[in-house]
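The other protein chains are all here in position, but one chain of the complex has been omitted.
Chain nomenclature is as follows: A, B and C, assigned in order of appearance, with residue numbering initiated at 1 for each chain independently.
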Amino acid sequence: MAKIVLENLGHSYLPNPKGEHDFALKPVNLTWQDGKTYALLGPSGCGKTTMLNIISGLVPPSHGRLLFDDQDVTKVPTSARNIAQVFQFPVIYSTKTVRQNLAFPLECRGMAPAKIKQRVAEVATLLDLDYALDMPARKLSADQKQLISLGRGLVREDVSAILLDEPLTVIDPQMKFMLRRKLREINRQTGMTMILVTHDQSEAMSFADEIVVMKDGLLQQSGTPEELFSRPQNDFVGYFIGSPPMNMITLEPNLGLLCTAALNLTKPLPLESNATVYQMGIRPEHIVMAAKETNSIGMGKIIKIEHLGVDGIVTLELPTGVVIKAKTRKHTEMNVGNTMGISVCDEDALLYIDGTLSSSSR
Amino acid sequence: MLQIDHLTTADAKVSLDDVSFLFEAGNIYTILGRTGAGKTELLRALMGLNPLTDGEVKLDKENITKRPIRDRNMSLVYQQFINYPHLSVLDNVAFPLRRQGKKKAQAQALASTMLGTVGLGDFLHRRPSQLSGGQQQRVALARAMVKQSSILMLDEPLANLDYKLREQLREEFPRLVSDNEESVILYTTTEPREAMELGNTMIVMHDGKIIASGAPADLFANPPTKDTASVISDPPISFISGFVSNKTLYFGEGQIAPSDGLQLPPDGPVTIALRPNAIERGGDFSAKIGLSEFSGSQTIIHLDFAFGRAIMMVDGIEAFNSGDDLRISIQAEQMMLFAPDGRNITIRDNQDG
Amino acid sequence: MLSSKHFFLLPALLTLVAIILFPLLFTVRVSFSSWDVFQSGLDFIGGRNYVRVFEDDRFWQSLQRLSLLSIISVSLQYTLGFALALAVWKQVRGGRLLRVLFLIPMMTTPVVMSVIWRTVFHESLGPVNDILSVFGVGPVPWLSSAMGAFISVLIVEVWQWTPFMFLLLLAGLVSLPKEPYLAAAIDGAGTWRTFWQVTFPLMAPITIGALIIRLIEASKIMDTVYVLTSGGPGTATETSSYYIYIRGLRDFQIGYSAALSLVYLVIMVISLTIIAKLLLRMLVGRDE
Partner (left out) sequence: MNKFYHTLKTIFLLGWSIFVVFPFLWALSTSFKDANAITSGATYIPWVDFEPSTQGWTSLFTTGSRGINIIGPFIDSAAVTLIASLVSLILGTLAAYGLSRFEYRLGFVKNADITFFFISQRIMPPIVLAIPFFLMLKELGALDTIFGLVLVYVALLLPIAVWVMTDFFAGIPKELDEMAMTDGCTPIGAFFRVILPNSVPGLVVAGMFCLIFGWNDFFFAFTLTFTETQLLPVSIVSLNSSVTPWWSLSAFALISVAPLALVAVVVERYMSRGTMSGAIR
């Protein structure tokens, strides 16, 4: 197990990258601690898969260095990197039994048969696969096959990190929840570093200790789920993390203040700013609605209520025609057409200047 | 209006088992069910793509059970992004109109308008393979809608899209299908939230049967059976077994007396269903934390009781350590009870909870 | 009623039945006749031709020879074809040129190439013995000794048809997924283990298809033999098809050759079915 450092690591598939646009992954600096769970999150084509391929050794990066426990592994081939990987589509050795699958990496390393037997038994117990050990691996279901892939990493004692490349894609929706839980439990029990690649923000949020959000090959923000949720560094993270996305309300500079006619909320105008766009970002979860106007910062008319089960999403139209969304559990008591008082904690209303979180809001 | 009576099929994997329903024009029906519940099979049977062993399909009172596919006046959007690879986006959408006998110019004009509606006005002359997944699905949707057919069916149309694209298309969906407001719209999905968000009426399928239907909010609040409750709950609903004896509900070390929020059935075994909002922090019960996950502004906690497992949600973000003990209480007014045969036997006095 | 599904199938099916069925039924009928040079026409002699087939050692020997020849040549073609496909699968310098080059022999006409091969194997004027003499190997009687002729036929078959194996196997390799290889590299498997645990199992369906197709085609071998050795010396390279050809079109024993043909056809169908089943079981496992 190891600490992983990405040092100014970048990649271009072109031989001579000219500008920023030629990079599939623009150079980044990141440090990942041992034993934690990480998620690489972004839309397709954002560079997350390139980053994963660099870490696994499939793609040699064109720029920068990759360090495992302070050792430069940038040019080390996959087989010598001590990583394990679970792929989108389950990869198993179809001619072997589950037991032989789990034993395979150890056999390749020439471990003594008695030791192999012991390790395989331990891992099978951890994965709840004891009962299936002598079944042909190809006969198991997709989620069990994913566990075998994971198990082939877990049996090894030299693994620095387990890479998970959208491993839940082909899993039945009902099993996803269970498999995600299993992954987390294994991380807790073994202390194995896990790196998950996904486009699903809810999957990333529930799985990872720390999330790396990417877009167009550029790192947007790296932080704990809590940080990403409550302090998105830019409008993209505000949009990408959370469902529905963060509400963005345009502010106008006026007498040293930034304000909007929609809500009674202001932010001080930063000095020496020559920015063109000022926006206030408010999470739908942070908007509290009340039937009365008490302590409210504005009024909004309900134009739509969406029932999502326990939660509901209420769409509100503010006086100037600005539309925002709020998430609540009290939606069953509201009706379309009602006018609601709105309140938001000052610290939950964030100022974005040209799309970037202002330093005063950090 | 589309009426189906006793639809039955005999497919190798999933078959329909005596399905009857009446679909009204101008409504959006979401069909919710797990993989293998028979959703796709139902759409395919309506379309005439899967043979029926029994039953009838009636469109506006006319029996169309034996009508060939091309004359059914229905359209279908598949889960996979399927378009004609050899045709441009414009010709893809014009294709069904040309088959209806419209002149080329007229067909292309209508197609181009429809493509504008789905936001692809700038991509008319590209090939589908040059578009992103989301755009390809918009082409498929445009092609299905441009015919103005009486039945518009969408089979998990968003399932293969990225999370955020899915969210975006879901948001736009009512506007996208507004052109077909005279049609019956059928939309299948495995996601409860999607089904509740998009449908006027929600139909729940399980094992090739329709097991419940109704307004989404009502169904969610009062699922008629245990299977329904389990299919429409996300995060999952937890079931624990208990029994009623002498006007008290017993489960594990817990017991609950009848109250305004929950009347108790006669003595006997019951299944208790707990949604995350039925469990709150602080109280009489001791539970072990299995795992905690962060979801938006909430924390999902997997609990292990002496008598089973359950999931609760806590507002805000909080770190919980696996293995710690947590005191919780169970809200009787949020609890649901099911009979051994799966019927919902929850009775409340105040019926709005 | 002619529905649209019949529009698709019937033209081909009827054409094939029309072209094939008459010859087949005719052959069955002729096999019960004594049609030959002296007596042309369809008389009926019962199963006498068939009795004769079972007593005809030359036929059974030709069948053994055919089995030996096709099994050895197809195994060689498969092994070499797979090795070649693996060698040019990944980027190699001049890869495309090599691929085209390796495909060319299967495009050439077997009899035409056999004409060339005859000159190549010519005992005194051919290049093979000339080159061997440089290494002090005395003139090899390629086409005039039993062993030499057999090996010559084998070499020509391998030259001609290894490309076919190469084509099928390379087309298969090109379409294999990448992940299993990355997984194997991660698990620490070397070249050898990766081949046996990943490539070979993934290629099993293609392997079976390719082997069966080649066995079918190889069992019909006749053109090459006809030109290269005429079945000789003696009967050293006489295969079943060639023997039936001699009986039928050279000796004009039409009735007897029909019986030979049918016996041969039945043996081929049965043995190929068994081989296919065995291969399936060996390579894919007992279940589906």
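Please note the rule applied: a contact is a pair of C-beta atoms (placed from the backbone, for glycine too) under 8 Å apart; a residue touches a chain by one contact, two chains touch by 3 or more.
From a predicted model like this one, the values you see are computed outputs, not experimental measurements.
Chemist: Given the contact rule set out at the top, which of the displayed chains would the hidden chain touch in the full complex?
Modeler: Within the full complex, the chain not displayed touches B, C.
Chemist: Check the options C:Ala146, C:Ile206 or C:Leu283 and report the residue that touches the missing chain.
Modeler: C:Ile206
Chemist: For a quick check of understanding: of B:Tyr78, B:Phe220, B:Phe251 or B:Phe285, which residue touches the chain that isn't displayed?
Modeler: B:Tyr78
Chemist: On chain C, where is the contact patch with the chain that was removed from view?
Modeler: Residues in contact with the chain left out: 4-9, 11-13, 15-16, 19-20, 22-24, 26-27, 30, 80, 83-84, 87-88, 92, 96, 98-113, 115-120, 124-127, 129-131, 159, 167-168, 170-172, 174-175, 191, 205-206, 209, 213, 216-217, 219-220, 222-223, 226-227, 240-241, 244-245, 248-249, 254, 257-258, 261-262, 264-265, 268-269, 272.
Chemist: Take the complete complex as the reference. Which residues in chain B touch the chain that isn't displayed?
Modeler: 47, 49, 68-70, 72, 74-76, 78, 80, 82, 84-86, 95-96, 99-100, 143, 147
Everything below uses one rule, namely that only the chains that are shown with their structure count from here on.
Chemist: Counting one step per pair of touching chains, how few steps separate chain B from chain C?
Modeler: 2
Chemist: On a C-alpha centroid basis, what's the spacing between chain A and chain C, in Å?
Modeler: Using C-alpha averages as centres, the distance is 57 Å.
Chemist: Just how far, in Å, is the C-alpha centre of chain B from the one of chain A?
Modeler: 26
Chemist: Can you tell me which residues of chain C touch two or more of the remaining chains?
Modeler: Touching at least two other chains: none.
Chemist: In their complex, what parts of chain B are in touch with chain A?
Modeler: 34-35, 132-133, 162-165, 167, 171, 190-193, 196-197, 216-217, 220-221, 232-236, 275-277, 290-291, 293-297, 300, 302, 313, 317, 322, 352
Chemist: For chain A, which residues are in contact with chain C within the complex?
Modeler: Touch list, chain A to chain C: 56-58, 77-79, 81, 83-85, 87-89, 91, 93-96, 104-105, 108-109, 136, 139, 149, 152-153.
Chemist: List the residues on chain C that touch chain A in their complex, please.
Modeler: My answer: residues 177, 179-180, 182-183, 185-190, 193, 197-198, 201, 285, 287.
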